[in-house]
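Before any comments, here is the structure.
Every protein chain except one is present and positioned as in the full complex.
Up next is chain A:
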Amino acid sequence: MPVSLLWAVDVYGRVYSLSTAGQVWEQCRDAQMEFKRVTAAQQCCWGIACDNNIYLNIHASDLPVRYQEETYENQRWNPVDGFSERLLPSDRWQWSDVTGLQHQPLDNFRLPSISWEWEGDWHADENFEGEPTEKGGWTYSMDFPATYTKDKKWNSCVRRRRWLRYRRYKAMDTWAKVIPPQQTMLPDPFSDISCGGWEISDEPSGRLSLWAVSLQGKMWFREGINHHNPEGSLWEEVPLPAEVVQISCGPGDLIWAVLWEGQFIVREGISRDCPKGTSWAVVDSPSPDVAATHVAVGMNVVWALTKDNKVWFRRGVNSHNPCGSGWINMVGEMIMLNVGLNDQVLAISCEDRAVYFRQGVTSSELSGKTWRSVVSDVESDTDKGSLDGASHLVASISPISPESFVDAPTDHSEEPIDTPKARIPKVTSDSFISELVSDREPGKTTREDGLSGPAVLEEEPIPGEEEVEAPSAGVAISSSQSGRPIDPQWSNVDLEEAQGQTGAVVDSADTCSLSSVATYTLAIEDQYGADEHPLWAWVSGGGCSVDSHSQLNWFNCSMNASCDLSVTPAQTAAWRKQIFEQLSERTKREMDNFRHYEQSVWVKKGTMQWWRDWKPHKWIDVHFALEQFSGPEGNKDGILFIYYNFYEEKKYLHAFINEVTILVPVLNDSKHSFAIYTPERTKQRWPIRLAAATELEMHDWLALLSDSCCNSRGIQGPPSKQAAWSVTCKGDIFVCEPSPSLEAMPYPTPCDQMFWRQVGGHLRVVECNSVGIVWGIGYDHTAWVHTGGYGGGFSQGLASSTDNLYTQVDVKSVYIYENQRWNPVSGYTNRGLPTDRYMWSDASGLHECTKTNMKPPSPQWTWVSEWAIDYSISGGTDREGWQYAADFPASYHGYKTLKDFVRRRRWARKSKLTSTGPWQEIPPISLIDVTILPCAAQSSVDVVPLWAISNKGDVLCRLGVTTLTPAGFSWLHVGTDQPFKSISVGAASQVWAIAKDGSAFYRGSVSPQSPAGPGAKMYCWYHIPSPGKQKLKQVSVGRTSVYTVDENGNLWYRHGVTPSYPQGSSWEHISNNVRKVSAGPLDQVWIIADKVQGSQSLSCGTVCHRLGVQPVEPKGQSWDYGIGGGWDHITVRGNSMEPPRLPSLTAPAPPSPLPVRNMEVNGNAVGC
């Protein structure tokens, strides 16, 4: 689980964060202002500061927030000037947007706020639809608007080119003011803010809903927030049935707010197309006589507080019923609540203002079990820009601007100015707000009253402290230092507004306890004393990724035995020491001299089901036994037996453990099954398939058999640096120790003899290099680095490293299709023709798949979401997710035409798998590809180039990757003009990449000293034309060889690559039916083949090795077939062991014909 932050504000307006990995609250030193409230998402935190402005703190990420501005330059040909800017009067502007309708000269583009900067100057885009254009990037056409081509023709009368410029958001990790709107319709300051909604849609990336409530009880929605526009565009007022005091927006489609009158309103009609929702429903307060004061919503939960500080949990809340069905009173008295990620609940208690975490909240028990107090320790570092005492006097978190205390110290005697804000006293006299911000103590209140108002307080010198505080007072920027705002950057409340509020404050100070927050500031210094606990005002868990399994160090004492683990008197006590000594004596006495007792024949038996070898194939019950014994050289060996009945006759099948090449879990939605291969069985494409009764039993057997196989081959410990890694389509990870002669010429080790052992975890891609750096990418695009450990997963400690194993979670979506046919009477309906596919089906239409009968991919997976329409399918969809076509099956498009008689839409449901393995997450950027320089580093501190593609298509270069720190420390973003999908770095640091549009790029001037090339500018990419109009999808670069795979499964070799001409000259076709390629540091070539020539049903995922590769014949000659089907990925980039050379042998082995394999269903045992 990546580290994330819990945010909180104390009663003095200081902002703190608590890391999920930490145990101390850290003060946010950047906040030069005091804050009233914060609301967090994973990528950022919003806050309302005391100046009533909204501030945004975007967490610095290696992936910059970058916006691409574009404009088009248009030209027309005339016989005199050739192509020129002289256009016809009827033509478009000379500079325009893509449609030609908008005039867009270059100097019209402005930075939206001071938080942005330009990244470079304008430049022409030289790529066009995946192809390089001639110099200048011009594309030609007969006339505007028409189809453009990159080639100039005789009838090309107009041309245009695209200009690009990037701007970058620079105010990362600081509280930057969101420029107040120019709109005049925001008369009153904001009092509450809540962000959420990121689960509603992935498009555009980083989309957030931000809701705000003003002091007058109005509500506002911030439009247009997404990754590229993090500040959003404008505030839009949301009509309300009554005045609102507080709002809470969940990650999904739940939004509740509290009305002044003490009821709730619930937003309805929220959808992907309408994240703002359409209407309100009213829900009554839990208790008829006591008004509701506060609400907090999550994905599927609503928690609330009433004025008597009672805590309430709303039953039966979900997307379909956002109002829920009833209230349950919970234990505890709280003053504020917040629901974070995974519906985890945080609260601030009434009694001590400590933050409490709700223990035991799970998806099946959303109300949790108990409240646990979160640490109160605040980092004790006193020199980090502490705020001076004076500023604390205004560090009020009251919902009223502190400027009001400051700007008009004598105004309190004036009559409140008669403005539209006359309603404010009503606001401030609300007891909820005053309770929220104060725990008025009579004694102190008296003192405050005696000082006749907070403004005077502020100027009251504190004897003895003035001098001490003076130096820091000069440094700390405070809007209140000199009695008026001195920092123009932070103050922009105009006088009229401030004065209006001043009246309000004074009014309320007389009648309620609103400003009594200041009582704290009298008593407490800028840091909490050793025995004082922070008094919290607000907490937000929206960015805090914890769940019921998280190991947190937040609690003062943990629930379980590890509580004793901190150094306590118990740890050094005599009784404890004595127990350790006695246990070690016991081991010596009872075990050390008798270990040889274990070495005997050892049998484990059980029952299983076996997919029988003869027809008709079916699962039959068998007895299964593993007999282990000590082999002749002292190593353990064994035989496995399968006892079955053949026509009433007892028979058995056996396999020697030392011949087993792999034990592989099989994808099956109901059975817990696995396959056992030997070289013979690999040749037959017919493994022994077995199914255990339960998952636990299967894991037991797999652990035992795998341990036995490793013992018989003398393999133990972590994978070597030379190891080959592969991944099945089920996500299981395998590793193989290459024999020295694996790449030997002319007689390499046959591929089917390679022994693969499983490593725990779940990945889609794994890449390595020969110094032992291994990275993986999960199905959910999470990046993982190999910790150097082994085992995990099913092995349950049997053959696992004792540390370096971590929990790994992966998420993938299951898809089904809803199909409809048009008929003239009722339009599109779910009544198809008799010949049609199922109305709910898989992608092929051949299998019926309904929402109810669909299971997760295997029993290890559990559903973690409901079925939802998937709009991200290729080809595009309409607003309801439909894709149209003339008939099934055909190519689908996202809009309806007259010729379309059928339509379909895709539904997705997320499932989650939790396993353990030697992998550590590298947050936060999601990846789709990764590549590591394959050759050896000189020392353990040498930096190894590692490149990756983010799931948004950004090219990234990892900094600080060494053998000691394989995870590196940060990403460097490498500019490109288009999104990429595959990348590979060769042994000579040559980088090749494939863009999303299928074109290839070569990147020049990459050296170990400047891994990303000069200046990380986009001009370093050389566009390489694709072979024969094919769209490429993957590239792998070995020592010198460059191989690509296209979307039609063709494998291409790059010809003419030389040190002086590294781009090469042409593509040569090597093979078809290829899914993936891995070229290694010896220029060895391995692929995952989708089909073996001449076969139909042996369709996918076989590991193949190119034979006959040598310097004079870099393309090799033929394929040798290894493990599969069902394999999805392989990397051999770790194997840099030069094979033993046999100089006398020059004649290459004759190319073996592609074998036609036994075409049984079992060929794809893993199940793709």
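The criterion applied here is as follows: a residue touches a chain if its C-beta (ideal position, glycine included) is under 8 Å from a C-beta of that chain, and two chains touch if they have at least 3 such contacts; residues count from 1.
In this text, contacts and distances are computed from a predicted model.
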- Message: Can you work out the missing subunit's protein name as recorded in UniProt? Choose among "Autophagy protein 5", "Anaphase-promoting complex subunit 11", "High-affinity nitrate transporter" or "Chloroplast stem-loop binding protein of 41 kDa b".
- Response: "Autophagy protein 5"
- Item | Contacting the left-out chain in the complete assembly, out of A:E268, A:D700, A:E737 or A:D942 | A:D700
- Item | Residue in contact with the excluded chain [from A:W575, A:W614, A:Y647 or A:Y1061] | A:W575
- Which is it among A:R86, A:R589, A:K855 or A:R879 that touches the chain not included here? A:R589
- Note on the structure: Where chain A meets the chain that is not shown, the residues are 370, 555-565, 570-576, 578-580, 582-587, 589-591, 593-595, 597-598, 600, 602-603, 694, 696-697, 700, 796-798
